[in-house]
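Here the complex is missing one protein chain, while the rest keep their positions.
By written order: A, B, C, D and E. Residues from 1 in each chain.
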Amino acid sequence: MADDFPKTPLIDELEKGPWPSFVTEIKMAAKDNAAPKDLLGLLEQSYDEKICHWKHGGIVGVLGYGGGVIGRYNDLPEKYPNISHFHTMRINQPSGWYYSTEALRKVCNIWEKHGSGLTNMHGSTGDIILLGCTTDELEPTFQDLAKEGFDIGGSGSDVRTPSCCLGKSRCEWACYDTMAACYDFTQEFQDEIHRPAFPYKFKFKFSGCPNDCVASIARSDMSIIGTWRDDIRMDKDAITDYASNGMDIQKDVVDLCPGKCIDWDGKELSIDNSSCLHCMHCINAMPKALRPGTDTGACILLGSKAPIIEGAFLSSVLIPFIKMEPPYQEIKDLVEEMWDLWCEEGKNRERIGEFIQRMGMGNFLEEIGVEPVAEMVAHPRENPYVFYEEYYEEDDEEEDGD
Amino acid sequence: MADDFPKTPLIDELEKGPWPSFVTEIKMAAKDNAAPKDLLGLLEQSYDEKICHWKHGGIVGVLGYGGGVIGRYNDLPEKYPNISHFHTMRINQPSGWYYSTEALRKVCNIWEKHGSGLTNMHGSTGDIILLGCTTDELEPTFQDLAKEGFDIGGSGSDVRTPSCCLGKSRCEWACYDTMAACYDFTQEFQDEIHRPAFPYKFKFKFSGCPNDCVASIARSDMSIIGTWRDDIRMDKDAITDYASNGMDIQKDVVDLCPGKCIDWDGKELSIDNSSCLHCMHCINAMPKALRPGTDTGACILLGSKAPIIEGAFLSSVLIPFIKMEPPYQEIKDLVEEMWDLWCEEGKNRERIGEFIQRMGMGNFLEEIGVEPVAEMVAHPRENPYVFYEEYYEEDDEEEDGD
Amino acid sequence: MATFEWEDVKIEVDEDGFMEEPDVWNEKVALALASTEAVDELTEDHWKVVNYLRDYYKQFGIAPMIRKLCKQSGFTLKEIYDMFPSGPAKGACKVAGLPKPTGCV
Amino acid sequence: MATFEWEDVKIEVDEDGFMEEPDVWNEKVALALASTEAVDELTEDHWKVVNYLRDYYKQFGIAPMIRKLCKQSGFTLKEIYDMFPSGPAKGACKVAGLPKPTGCV
Amino acid sequence: MVDLKNRITDIGPPHYEQFLPPVIKANYGKWKYHETLKPGVLKHVSETGDAVITVRAGGSRLMSIQKIRMICDLADKYCGGHLRFTSRHNIEFMFTEEEKIEPLIADLKALGHPVGGTGPGITSIVHTQGWIHCHSAATDASGIVKSVMDDVIGHFEKADLPAKCRIALACCLNMCGAVHCSDIAILGVHRRPPTINHDTLRKQCEIPNVVASCPTAAIKPAEVDGNPSVEIDEDRCMFCANCYTVCPSLPLNNALNDGVSIWVGGKVSNARHEPMFSKLAIPFIENNPPRWPEVVGAIRNIIDVWRGDANKYERIGEWIERIGWPKFFRMTGIEFEKVHIDDFKHAGLTYKRSTHLTY
Partner (left out) sequence: MVDLKNRITDIGPPHYEQFLPPVIKANYGKWKYHETLKPGVLKHVSETGDAVITVRAGGSRLMSIQKIRMICDLADKYCGGHLRFTSRHNIEFMFTEEEKIEPLIADLKALGHPVGGTGPGITSIVHTQGWIHCHSAATDASGIVKSVMDDVIGHFEKADLPAKCRIALACCLNMCGAVHCSDIAILGVHRRPPTINHDTLRKQCEIPNVVASCPTAAIKPAEVDGNPSVEIDEDRCMFCANCYTVCPSLPLNNALNDGVSIWVGGKVSNARHEPMFSKLAIPFIENNPPRWPEVVGAIRNIIDVWRGDANKYERIGEWIERIGWPKFFRMTGIEFEKVHIDDFKHAGLTYKRSTHLTY
């Protein structure tokens, strides 16, 4: 079959060079499947014309779910009939992206049967992306996968597939069990993942420590980032080892500490833990000598997102510290509380970060019943435009709302 | 006359304590003048009732000028008839607030004759404030002062009285002659000071170095702040003296340098001048050892103001460095350029800082013919909402404006 | 664009089976479209949802947010999925002849 | 509030001599007010300014910005000060019977 | 009638040169370095070898001509008839003979004017008119300033703080005292929406300007009793008084609700840290004339905590930046409240967007 591949001189260039080539991957899949073959042709045409050939939108799915499938049609269906439908399915990855080869092969087999044989391992939210099939194959693919224990992830105005760093499974710094929490939240919110009912999407990401290896502070409406409250654990001998192995502790650790709370007298390292900002740097630099404390938990932040529409946001602190223990009820209650508010008052396509900013964080906190604390702000307000909420009337004895 | 003073038990409390008392001042003036006596009564009443007794506005002035006088009437004219009119005049102070006693005494005499005998030395823009006279006395006061060489300052939507630090007159750090420049600009813009024609006020302040002793970066629409381009001058012996006198150069100078460009090996101080941010700290800390370079001039910044209405602004860089030599033509041309634009397109009560922000600094620069440079920004844009100004049409050979 | 036929109904639909010309919608068309969305018959409840969607769309020019749909129609989201297995956007809006929902994907 | 009399004109004015009841303005009143602002007679040019101010105020409910006044009336700011020595705000607006300008002090 | 022809106008201020003390004139632009002989007394040395002594005395800003003449007497006695004021309305006496220092200080003391205000201490408070002259004031200016200075005068006379501490006061949000960049700022605040005088509004105010003046769009045109007027959505009012500035019929002043807020951590100089805005510390303290003890106490507390914890050269804002705002609130005992969280235009940027926290 290989010889009836379309001529693709442009994208063939991308088979050269040392980095793994996606074009080679498509060609591999094209050996046994007509869809990737058409994709090669379409892509070559895009490369030639410098424009994509996919049409906007497409609303397809599986029964009982409102999300998880991205419908896609090309605009040259006569020319590329095998990808005239080319929908992708988002399959909820297991926590930490661990697989047995057995499970992975099953996914491959199902996708061989129903789809293009192309995947993204993984999409940037974290799902397994099964790249391209026809409308008719959606439901069968889904049911075959379900039988092997896999389910569809989020898309649309719903909870998006949560993801997490590998946490305690292989990282000594994990301040809570990210994989467990991610699994737990995913199960808890199955309905919200599958049946969009929000003003817009809502993402959870779980990182075990402030290094934030799933970029939760930048990419999730709720960022759950591990941290600790007590003292950094220290192995003095290991510090001495680092020093004698030539590490410039003053320059590479002390001078870079943002809390300015480490001292190094050439022999002993001392940390003023009350000023430590829990940035991880000293620990990162000396993993054999330093570790987070043992009174661990998470800092919960809200609101990050890409720029559409108010500009990009980073998440900001909602709860400076909370213990992370199943069933995480306090957090879940809070989540429900704020979803209620956001669903009630949020505008269409308004992420929760934008919503908070529009209504004012103070008002938001009041509505969800969280006390304001100074940890929530980089600094208090600079402008004097304060909505003092009460004033006295001349004939009042009492304070009066307005 | 002293014994017919009103009873003022509350404000009398403010005659106690070590700091000079304004109440005592008013009483001093009240010995010979009915207006301050009424002021004591009115003030006591304000202290008792916790509210002021001055009415809004008042539009009075001298002939030929549209500003420089703040009209003021109290709301109890029957009770306090001697201050039923109580207008203040803003008299343009000499550069650097230097006086001969002779000149000052003349001002006192004129104010004794026409006004309340009360002053502010000085108002927070910098004027001599003559505090309180009647409408009829405005013009005579003005003309008497004019005969002694004094003129009225700004108020309303005009150029406000420029002010400056004492600069070269007594400060070794002045990077240009602030007093000369302030005087020159004041003379140049007499018409604009006296006859309001702008959308709103416009303030100039001249500081000789980045210490900014007239707070120009916070309080003037155009801030002209001295700086230098070459190397900090250094007296090595004087450094040694500081060190041997117990100064902790590492902690108090090196560690605080925001450019992180000073080194101190315990004996010699070295500065990487190409990284120096011209913050003045090292010089401030060791005035006998360090001085600004000799290739001096000014950095020109635009737009600071109090919060009404868009929030407070600090001035931001327009020209990173310019030599300051009379007649400062380049700067004046630029000023005229931007006034033209602002007057044409500015909204009522829109300061130039707000105007720039509304129209976009890039557009503003384009209109006034200044090239954008990286020194103007703290950092380039973070959002991708770029107004690319041209695009190609399918049948174009050329670029096309839209 | 394709032509979709069901009983005596014959309408133009896009790839997703949404009507190309919403103006030609009528109750029979609704039945026809329902058949493609795993809806066997249109009960009174179905019509309540469909009519609410059409009214809202006529008045505001947009489809209601899902929360609003539930609140106003009195059905839970689950009930709506029971009625329209492919959901309010793909299922109910299609049957109601509304333009294809966008953006929320 | 005080009463200001000039020839047969008798109007209520505030402390600054601005009219309390702008509705009773007429050309005679303008002359009367002019006399308080070091304006001896109202020439054609004066009327041009006064009428422009009144028209603008009637149309927009606000006084024009000074720049606009100059542009539209064709006088330079200096010429306006020559005509109305106490300036456009205190002089011309008062004569034109406009409310007292505020804010720009 | 005024003689319009022969009036002198547009001459500008007198040229400064005529006022310069001779040693200043002779060494203009030639200064080499300075030292502080003691708080309030500076010595500047010129390339020429000349030196000038400066004695800085605290001014009250509001001065009678009587007092100015007394000050002139001293300037005649010690300084050959020259003197100057500083950008924070202190009075400076300059001369060349060191032996004049103590007698001058004694004379100043006798006159009630302390010497100081230089170096790492507190200098005079930049302030505004208050109940002395402004219609907009939510508090008095001079009275609070006097009360605070009476309390902190030790730091004026001794310069015994970690760094300069610039205090400023403005009696309303117009901020004529430019308190937005001060180490400690005292700001008069209204807390009751404007009352509308419909009767006068019609005559006094330009309704389109009034409507446009409100940054939160709380004001709408309305007909009241058949006359054009405005109505105000009180929930949207944040008491900026911009409407009052453009319309006398919308006063915000209200004895029961006006008071003072306290702001910290601003700075102007470029030394070390870039200039910074002041941030809200205490949202509201009731007016308590004649001596505002709660305001005085609040400022004393902030200064003491700062003084006890800051490093040398660390201004209040720099200190807080090092320790973090949560610690500032913990250490000063000031309560963090909802209103501390910004909700104006750039609010989002003030939220804490990292996990850099202390516990």
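Observations, loosely collected:
Keep this in mind: contacts are C-beta pairs under 8 Å (C-beta built on N, C-alpha and C of every residue); 3 or more make two chains touch, one makes a residue touch a chain.
This one's a predicted model, so the numbers in the text were calculated from it and none came from an experiment.
Shown chains touched by the hidden one, complex as a whole: A, B, C, E. Although one chain is hidden here, its contacts on chain E can still be listed: residues 270, 274-275, 345-346, 349, 353-356. In the full complex, chain B touches the omitted chain through residues 210, 217, 225, 227, 229, 258-260, 274-279, 299, 301, 303, 310, 313-317, 320-321, 353, 357, 360-363, 365-366, 372-388, 391-394, 396, 402. Take chain A: the residues that touch the chain left off the picture are 10-11, 13-14, 16-26, 28-29, 31, 36, 39, 43, 46-47, 49-57, 63-65, 70, 72, 86, 88, 92-105, 107-109, 111-112, 117-122, 124, 126, 131-132, 139, 143, 146-147, 149-151, 163, 165-166, 168-172, 174, 177, 179, 183, 186-187, 190-191, 194, 210-215, 217-219, 225, 251-252, 256-258, 277-281, 284-285, 287-288, 291, 306-312, 314, 348-349.
Here is the rule we go by: only the chains that are shown with their structure count from here on.
Under the touch definition stated at the top, chain A and chain D share these contacting partners: B, E. On a Cα centroid basis, the chain most remote from chain A in this structure is D. Centre-to-centre spacing of chain B and chain D amounts to 33 Å, using the average Cα coordinate of each chain.
Between chain A and chain E, the centres computed from C-alpha atoms are 48 Å apart. Residues of chain E in contact with two or more other chains: 2, 4, 173, 175, 180, 209, 213, 215, 240, 245-246, 248, 254, 277, 344. Contacts with at least two other chains are made by residues 56-57, 63-65, 70, 191, 307, 311-312, 348-349 of chain B.
Looking at which chains touch one another, you get A-B, A-C, A-E, B-D, B-E, D-E.
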